[in-house]
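The structure under discussion appears below in the form of structure tokens.
Note that one protein chain is taken out, while the other chains of the complex remain in position.
This part shows chain A:
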Amino acid sequence: MPLLGGAAVALVAGIVGGLAMLVDEIPAPGSFIEQHGPLMALGFLGTLIALERAVALRRPWGYAAPAFAATGAVALAVGAEQMGRVALTAGGGWLVAVYLALLGRRQSREPYLQLGGAVAWPVAGGLWLTGRPVPELVVWFAVFLVLTIAAERLELAHVVFLRPIAWAGLLAAAALVGAGAMVSLFAPVAGARTAGAGMVVVAGWLGFYDVARRTVRGAGLSRYAAVCLLAGYCWLAVAGVLWAATGLATGRFLYDAALHALFLGFVMSMVFGHAPVILPALLRVRLPYRPVLYMPLVALHAAVAVRVAGDLAAAEAVRTLGGVLAALALLMFAGCAIARSGHDREVSGVGPVDIRIERGKPPLDAPTPQRPRASWHLRANAIVVGWLALTVVAALAGDVLPAPRWLLIHVFLLGAVSTAILIWSEHFTVALLRVRTPPQRGSLTRLGLLNVATVAVLAGVSAGPWQVAAVGAALVVGVVLWHAAVLIRLVRQALPGRFGHVIGWYVCAAGALSAGGVLGGLLAAHVGHGAVHERLHAAHAEVNLFGWVGLTVLGTLFTLWPTVLRTRMSDGTRRASRVGLRLAVAGLAVAVGGLLVDWRWVALAGLVAYAAGGLAALAPLADALRRRRPHTGASWMLGAAIVWFEVTVAANVVVIATRPAAEVAAALEPLLPLVLVGFVGQVLLGSLLHLLPAVLGGGPARFKENAALLERGWPVRLAALNLGVPLLALPVPQPVTLLGWALVLGSAMAFVALAVTALSRARLTSTGPAVAAEEATGVKGGRTWRQSLPALAGVVVGCLLTAAAVVVATTSVPGPSMVAATGSRTIEVTLSGMSIRPAVIEAPVGTVLTLRVTNADAQRHDLRLATGERTPMLASGQSATLKAAPLGEPVDGWCTVAGHRAAGMTLRIVPTSTAAASQPSSSTGHTGHGTATAGPTRLDLAAPMSPGWKPYDATVKPAPGSTEHHVEIRADDTVIQEVAPGVRQRVWTFNGTMPGPVLRGKVGDVFVVTFVNGGTMGHGIDFHAGATAPDGPMRTIQPGERLTYRFRADFAGAWLYHCSTMPMTQHIANGMFGAVIIDPPGLPKVDREYVLVQGELYLGEPGTDAQVAKMRQGGPDGWMFNGTAAGYDHAPLQAKAGERVRIWAVAAGPSSGTALHVVGAPFDTVYKEGAYMLRTDDPGGAQVLDLAPAQGGFAELVFPEAGTYPVVDHTMRQAEAGAHGLFKVSAP
């Protein structure tokens, strides 16, 4: 019990620390925050696992493992870090011993795996003790938990009977994770990637073999546990993908997402699932299952999803919400556990064995004969319906989304349409060729992969990083090629038949998507700018729409159209098909090639051939039409779709004939509604309308019922849709376009609602006769879906009412318009080369800004402000004006083209202080002129420092004994630091402090610096102390990247290091500098050593025009010793009379040097730039250590008596503006 107390302490401390990291206002001891990771992973989970093992061992000595772990956790929480590390490591070691003992007792396979996991714990502890930072240990934590949990699953749930091959698969996966950890010792990124890949495999393995997949259909506890497990596996897979994609090296957001998907999503879900089984074993307390346990589970997964989403979108607020929600979920679960177990304590005595048997029991419905094909089609179509619903949501959300137009198109085409094509083309192939269904597992895998890829593409393009999108595109291409291969194999297997020709269309369509996917991937990766980009775009659109969608639809219509019309196929179908396919495919290939290489007439010829092919293919359809007029909703919809297809093709031919290739994509834009809604959407709706009843099955009566349900009111829906389409496409006024959207979306939603009703009906009847019987007799015992319907409807209605009220309450609440307009300015804004110039606009509060936006790039851009104003999409060379509301708060602006915001096309409008607003300026012209300087013009150095301010520690530690120094330096440009008394502002830092950390060594020492860019812009690093070609190590790296900078300090001296990214004035002046101290050989020991790095202070937000102007003019607002002007006036440096004090000094500049002087105490030793100017035993003395910008050295002195000695830069202007500090010398 006290051991669990330790775990609880770790849990609470970890949670509080985690929350404090997210929410600044939450007070928490530093140890909670710093040790958040170890507290949760080792302190809490480690103790739990060790305790569980100790109980299983049933030997007193086994309890030492959890005891050590709990002690360590408590020590860590109270701040005794070293003791905590030692105790936790000891706990891990002891756990290994426990496993060895268990292994000796029972020869089976699981303990080996657990042992492998357990070994990772002490290894992590050992590395931790040697001073490795926690982020490098994360991989080891992951190995420990993942392997332990995987093995636990084997042991607890008897993961069916394993064939050796399956067992080998798990071992291989586990080995991969372990290998990742090993590799991480030398190459952290590669290690994390490897481990991530391993995790994906482990997740797949567990998801496949775990009995949970079957018990999830059970009820009660077994169902709950299975839900926990399966959800956990999903998160494991997600985490694995994130690890593999990021290597844990990209920015703090992705790092956070990767970690919490694993430790919260996977591990905590596992804890939730196993708690009802493990708690009884640990405490002899029963935790009976109650449905209320789902509450924390849902909260947990929602929390992780929100958090990961927030991380991926780099939205701080969303991430914080996720974190708070997760803490809430954990508390809820703890609450449930305590409430339930306290309640039922008397009834204990039920050991874990009972439950284990229940869980291990094969589920009752296990031997069901293979599920009919209809059922998986049914479920697969649910995905399509889901994507359709998402499309509607995306259309309604509109401008709220990051890349509205792009997302709408791709949610629909890549999500709904591609999924549907994948399902149905395979289904038709099987049906037409009369072959055996290919293995269902393969089909499901393809479907799953396609959807994963779609999500990756959507996320990658709209939120970044583009690599995710590129991987998604590659995955799409892979899936579709696999799909094509399966179709080809089916054709080979089949006997020659009447319908074989259709498959050719499907295969060619798949080929088209693979080409289109590659083009899309190139677009996402921003390969090629300007006109090249536009041509790629045009080719991408053409090949996907006319190839993937068009060819599939045409092919399908050969058989679908006669079926829908209930007539027979025309005789000439086969010939028409063959001719049509050849013409269309060849034409499309030529057209795409022509577009890519900018041969307009070739492209046109190709497209004409494609149109001819389409007409040839449509000939037999028209023939069928002559025989039988359309009479059902499905046939009318398909017919209308074909008409829209022809219209689109014709319009497309015209566009290509009249525009150069680079403008095709832009000119095609108005056609999109025709294609998307009129053709693709309508084909989809029409086919689903026709096919769903057949798929739902359930006998002729049910078929008729479903068909009637789906066709309800079809003429109205058809008319609405086809009226809406031209309204969307034509240049009509805004309200009419809105009407068009209403018609189209209303029609689509009506179908989705009907389809969902039909699907849920089918589901209801398939849940078994028991339910039906129960319903028939009206017994109200069980909770059927139907019974909760009124409540559900009530919730929906209530929420809708509330939402409507909230909308009414909050719309057009005047944020900015509260600000009175005080003046106006017009500013030229240029869009080009993935940037917006100027990137920052400063104006006094209340200014009405008019932005004249010009697109100087060769590709299309637009500009949208966060306050809602936006320009239309601007083609190359076009301009538009944008009038913003009177300026109140900072406003962000960006280009809404997919991916451009992430690529850096952002703008920020910053209000300057209200004082400046009193002089309304109405100048026209570029920024940089005439914006008044914000902030105080004179620093008040005597003002008190803010409470909680800590001075930069000026004491220098002696050089460590080793000759090789490993350092990680992380650039961060978001830190707020107190740069002068009472003045806090953003600075750019190495390792979070200005100046950066002091590195010290001896001549000949090797420094291996891992430089990580954790900032928001490019940074680099330049060590003056090393001799290396600057090209590699000093290069600028982008946010999230890292590099290793290795140098040997061949020369003694006090050296500067600084950010090497241009413009260096800004990077250095904003704080990216630090000192490297290389002791001269034979440097004598002194009583005290201090370092003073002098820098210049420029007030204001870094990078703003006003601040940069001051740098250019060389007019700093102040000077600082170690990052705070006059900081050591408020926190004097200490010394004793008679002690020898050595002051190292580096002048960081960027523009001014120093004349370091201590008032009242001459220097007896001066060392500057690698040589002694004055030695201790020389008769002379020195008054100043003078350093030009970037020079360094030291001076030594002995304070004669107790007192207060100012240390100043004797350039008095600089001393009086902050280069000033005090030595407080006490009596010896």
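Simple rule for what comes next: contacts are C-beta pairs under 8 Å (C-beta built on N, C-alpha and C of every residue); 3 or more make two chains touch, one makes a residue touch a chain; residues count from 1.
Here is the rule we go by: contacts and distances are computed from a predicted model.
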Chain not present in the shown complex, as UniProt names it (candidates "Holo-ACP synthase", "Sigma-70 family RNA polymerase sigma factor", "Copper resistance protein D domain-containing protein" or "Acyl carrier protein"): "Copper resistance protein D domain-containing protein"
Of A:G798, A:G1032 or A:G1181, the residue in touch with the unshown chain: A:G798
Candidates A:V806, A:A943, A:A1027 or A:A1188 - the one touching the absent chain: A:V806
Contact partner of the left-out chain, one of A:P790, A:G868 or A:G948: A:P790
For chain A, residues in touch with the removed chain: 780, 789-791, 793-795, 797-799, 801-802, 805-806, 808-814
